[in-house]
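Missing here is one protein chain; the remaining ones are kept as they sit in the complex.
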Amino acid sequence: MRMFGKKRVAVVGAGLTLFRRNMKETGREMCYEAAKMALDSAGLTLSDIDAVTYGSAPDAFDGIHMKGENMTDASGAWRKPFSRVYTGGGTGVFAMDSGWWHIASGLFDTCLVVGEEKMSSCYPHPAYAFTTIFDPIMDRPHGTTLIWIFSLEMHRYMHRHGIKKEQIALVSVKNKRNALDHPCAQLGAKITVEDVLNSEIMCWPVQRLDISPTSDGAAALVLASEDVAKKLTDNPVWIDGAGWCIDSTYWTNRDLYYPDYVEYAARMAYKMAKIKNPPKEIDVAEPYDPFDYKELHHMEGLLLCKKGEAPKLTAEGVTQRDGDLPINPSGGLLGVGNPIGAAGVMKCCEIFWQLRGEAGKRQVPGDPRTGVAQAWGDLMQYGSVIVMRR
Amino acid sequence: MSAKIKEYPGTEVKSEEIKQGKVPTIRDRPKAKYLWSAGVAMSRFLNELKKGKIIASTCNKCGRIMVPPRVFCEQCFKSTDGWTYVKDTGTINTYSVSFIAGDASRIKEPIVVAVIDIDGASPGMGILHTMQEVDWKKVKFGMKVKAVWKPEKERTGAITDIKYFKPL
Amino acid sequence: MTVEKIHDTQEIRYWPGHMETDYIYTLGIAGERFFNEIKKNGKIMGAKCKKCGIVYVPPRTYCEQCFEKLEQWLDVGKRGIVHTYTIAHIDLDGSKLRDPTIYAMIKIDGTNGGLIHKIGEAKPSNVKIDMRVEAVLKAKEKREGSINDIKYFKPVK
Partner (left out) sequence: MRDAAIVGVGCTGFKPITPEVSYKELMFEAATRAYEDAGVNPRKDIDAFVTCAEDYWEGYSIFDEFVPDQLGAALRHLFTVTADGLIGLGTGYMLICTGEFDTVVVEAHSKASELLTYPNIVAHAFDPVFNRPLGGHPYYFAGLEMARFMHDTRTTREQCAQVVVKNKKNALLNSCAAHAANVTVEDVINSEPMFDPLNRLDISPHADGCIVMVLASYRAAKKLTDNPIWIRGIGWNSDTSWPETRDWGRAIYTEKAAEMAYKLAGIHSPRREIAFAEVDDEFSYKELQHLEALKLCGKGEAGKLTEEGVTGRKSDLPVNVSGGLLGMGYALESSGLQRALEVVRQLRGEAGKRQIPNAKTGLAQIWRGVPTATGAVAILSTEMK
């Protein structure tokens, strides 16, 4: 019997551009800036990189068919193995899952992970790109929009657990305030629950301040095998668990109140990382929060609390940066912005910086050792999870 | 590192600068047209809608009655076994009220959007549709609703052959 | 028992759709400067990597080979050679072009890059690989900051 030699995978560098509504840089130029920063911070040059994996959501944002092929060299893949993974909103964190297997397979010693999105190219509004994510026969004829389906999910979640909008709004308040400390943030702000409740109704129960903005931006990470990482740094951060899961396309046949797919993805990652009691063992988490209710939904899916319990923890301050279980200390998508493929990578960058004690003003207290990042995508259907440890 | 980095790259431009042409840009609109085959399951479904009926497919193994129909049972991973008509009434599983259109612009009259679990199909088998003939503030979870069909002559074999659902 | 396949062509249904919307692309940091130089000064610029010595045309912000930031810009002139060319008889919509278009990859002198463009003022039968060509720009007032500010490349001695 031949033996498999699974390699331990480390994160050794991270890079990030500003997240803004419109950037002058092309997608290529943004990829380069993030990748270059990640390489520099790892103390590596391009020639040290064996492979590149790139994450980006639909081509209909950037407005380039086969978008990945346009970004190869800008992501550092000149004459290198390059691949693009694609799981809708789940893409960002999933790109890191992809980076993980590139190295864990033993095929490569170093891998650049680049996430990029230039949503502003889609005119007059990036929301247009979302009108073609639906089944053409069942859903598109109604003029279905992204906010429709998420408001349906939010409402179902509220209904099943008897959750009030005030409880959910707290997430937006927290994340936008956290983002004031993030140098790349697009929408850091001091707002109140009333501000959220009084903001324009988009699709009840979703209001303007429940939603993250559309953004341009890029983020990158450098991953390395154990041997390489130990030569580079005394304090690598390890990827101890990777997980992903997709649920059925037939979203109107599922009960939307709970994200099973996130739980399955989390269980996969926790099993790999040998985590048995997530709330106890995880010190900091960056669940996906394109809408405020999604942070709560995902905390439950990540098994950080019981079903329906996340609003209570939020109200008690547990999820604040100085709480027992800091959630989205970066400011999340609600505060930092949501260039989709890049947003998930940004979350991984945040966990990396938090575990290294390098998050500056955003640093959560208590010397965190284990962190989780998670993203979500498709038709309320995809979960991607990564577990990092110092 | 985050704490050590002084400047993050990126050049912000304002939407107005783009609109006013102060930032040079190139415009394009792809010509990307498709004609999909609806396939075995959805061709039948559409042809039945034209007749004013909703058809489901069934799996003998798990016993599920599935709407929209499909030729495979995704739970059992096998071919589905037959067809059966379901009712054009149902229950509101979840709903929302939209004040904006696809391009994010505001619309005058809000649209009530709902996932409606169809009577006669397995529990939780819903479809997406809209509601009318009801004040949006009075829509409730669990409300019983019924399809309002277009007149037979106007039907084309589309999900919009059902104009909307109304309270029963 | 399984659901029967379609065996009557009249039962087949098709469903139309599209993925069309408008796009506004920024030219980018390097692109904006590049097209501005053509538009305002009639110059084709390149960017040189101080580490590898590679001169990129079109200029970009980074060296694809070593990832150095490219900061040194230079006027590379308007002349080059035909690296390869093709005569297109078919238009985008599949129709036959009455006047075939000559496309070429033109290597700009003294650089490692060039431009993909059209050849003008030449019969298709006279175009050859390694032929010397020069960019012909539109009149200054007609330039709008795009690759089409260059009308085409024409043969020169």
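Note that the chains are named A, B and C in the order they appear, and that numbering of residues resets to 1 at the start of each chain.
Operating definition for what follows: a residue touches a chain if its C-beta (ideal position, glycine included) is under 8 Å from a C-beta of that chain, and two chains touch if they have at least 3 such contacts.
What you see is a predicted model; the values in this text were computed from it and never measured.
Asks: Wait, the hidden chain, what does it touch out of the ones we have here?
Replies: Looking at the complete complex, the unshown chain comes into contact with A, B, C.
Asks: Return the single residue from A:Val11, A:Leu39, A:Ala179 or A:Leu379 that touches the missing chain.
Replies: In the full complex, the listed residue that touches the missing chain is A:Leu379.
Asks: Can you list where chain A touches the absent chain?
Replies: Per the touch rule, chain A residues meeting the hidden chain are 1-6, 26, 28, 57-60, 63-74, 77-88, 94, 97, 101-102, 104-107, 121, 129-130, 132-133, 135-136, 243-250, 260-261, 264-265, 268, 272, 377-379, 381-382.
Asks: If the hidden chain were put back, which residues of chain B would touch it?
Replies: With respect to the unshown chain, the touching residues of chain B are 26, 28, 30-42, 70-72, 74-77, 79.
Asks: In the full complex, which bits of chain C touch the chain not displayed? Write them out.
Replies: 5-6, 9, 12, 14, 17-19, 23, 25, 27-28, 31, 56-58, 60, 64, 83-94, 101, 103-105, 112-118, 124, 129, 146-148
One rule holds for everything that comes next: only the chains that are shown with their structure count from here on.
Asks: Find the chain most remote from chain B, comparing centres computed as mean CA coordinates.
Replies: Here the answer is chain C, farthest from chain B.
Asks: Roughly how far is chain A from chain B, going centre to centre by Cα mean, in whole Å?
Replies: Chain A and chain B have C-alpha centres separated by 26 Å.
Asks: Can you work out the whole-Å distance between the CA centroids of chain A and chain C?
Replies: Going by mean C-alpha positions, chain A sits 36 Å from chain C.
Asks: Can you tell me which residues of chain A touch two or more of the remaining chains?
Replies: 22-25, 63, 120, 123-124, 128, 136-137
Asks: Enumerate the residues of chain B that touch no fewer than two other chains.
Replies: Residue numbers touching two or more other chains: 11, 13, 18, 23, 27-28, 30, 36, 38, 42, 46.
Asks: Quick check on the complex: what are the chain B residues that touch chain C?
Replies: On the chain B side, the touching residues are 11, 13, 18, 23-38, 40-44, 46-47, 57, 60, 71, 79-83, 157.
Asks: Can you tell me which positions in chain A touch chain C when the two form their complex?
Replies: Residue positions touching the partner: 22-26, 28-29, 32, 35-36, 39, 45-47, 60, 63, 73-74, 76, 78, 120-124, 128-129, 132, 136-137, 140.
Asks: Which of the residues in chain A end up touching chain B in this complex?
Replies: Touching chain B from chain A are residues 13-14, 16-25, 30, 33-34, 37, 41, 63, 65, 120, 123-125, 127-128, 130-131, 136-139, 141-145, 147-149, 151-156, 159, 183-184, 200-206, 217, 248, 250, 252-256, 349, 353, 356, 358-363.
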